[in-house]
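Note that one protein chain of the assembly has been removed; the remaining protein chains are unaltered in position.
And now, chain A:
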Amino acid sequence: MIEHMSTSKTEQKKKRKFLMITAICFILLILTFIFSMNTGANSQSPSEVFQTLIGNGDRQQHLILFEFRLPRIVLSVLVGIGLAVSGCVLQSISRNALAEPGLLGIHAGAGLAILMFVSFVPVGVLNSTYFTPVFALFGALFSSFLVYRFAHKRNEGLLPMRLILTGVAVQAGIQAAMIVLTIHLTPERYETVAYWLAGHIGTTSWDYILALLPWLIIFLPIVYGKVRVLNILHLGDPLAISLGTDLEKERKILIGAAVCLAASSVSVSGSISFVGLIAPHLAKQLIGSRHEYYLPISALLGALLVLLGDTIGRVILAPSEIPAGLVVAVIGAPYFLYLLTKSNV
């Protein structure tokens, strides 16, 4: 009986820790939001933001808040969630700490599609604001489908390790094709592509959010419904079978969900690559790898990272902007190296 008490006590302790980290993440998100509004061109103080939110601001304040800043902030948060959850799932089912959505060819495929759009569609034929995400989405889905087809063997099914190796190969192929295409671009057009590849959330609108939201609404609950399956898959194939998971089926569902989350996110945000890798790592350091806690914390940290990256990128060299993807990489890379030296992975 005493042991029972002590165990449920540690369970409660973990739950409290989870709630606390969640609360801190939310506070940091709000602080970043306030900071983001308070700096740069046309800044608004917290009280002005509050007044504008409840409808008391003037027209210019209203315009800036609702048409420029808010969509950008909301999109950053959503993209961060999508990429982080995707990375978290891929790391767990491949049992590989370096797995991330980019390894499935998602970023490369989207990049190639954008490059083809810029190269072959004459200016003004298609509205680039609306069609770039569509192209990127199909590019990402197509390249991850290619990776999947090559990685899948009839007898052995889908082995995560082969998925990653195939992903690396397909990615290399696509990048070679991209270089060939880039050579023929004019500098102005190249700039468009380069910005996209660096992960820039600058030109956004509520339409982008509306385009991304259905994907998250469908696939986040699917993934969250599988937290226990993820726990088991994380133990490796033999034990996952021993505990009664349908390995092939669960893997297909989870990889499919991870691909859709990352592809839809990347299509509206550009190629932000470090988040899917670093947010799950950070979350595991904080709360461990039980997915009931690990997955939501990864999502929150992903949101925080992208929002922070976009905010810093916007204000640090104002009026010019640094793409969020670059900022995240600049923050993320040293931290990642630090993690590697600290752990014995």
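Operating definition for what follows: contacts are C-beta pairs under 8 Å (C-beta built on N, C-alpha and C of every residue); 3 or more make two chains touch, one makes a residue touch a chain; residues count from 1.
Quick note on the criterion: contacts and distances are computed from a predicted model.
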{"item": "Protein name as given in UniProt for the chain not displayed, \"Putative xanthine dehydrogenase subunit D\", \"ABC-2 type transport system permease protein\", \"Na+/H+ antiporter subunit E\" or \"ABC transporter ATP-binding protein\"", "value": "\"ABC transporter ATP-binding protein\""}
{"item": "Per the touch definition above, residue among A:Gly55, A:Pro187, A:Gly244 or A:Pro319 touching the missing chain", "value": "A:Gly244"}
{"item": "Options A:His200, A:His234, A:Arg251 or A:Arg314, residue touching the unrepresented chain", "value": "A:His234"}
{"item": "Interface residues of chain A (partner: the chain not displayed)", "value": "3-4, 7-8, 10-11, 95, 155, 225, 228, 231-232, 234-239, 241-246, 284, 287-290, 294, 345"}
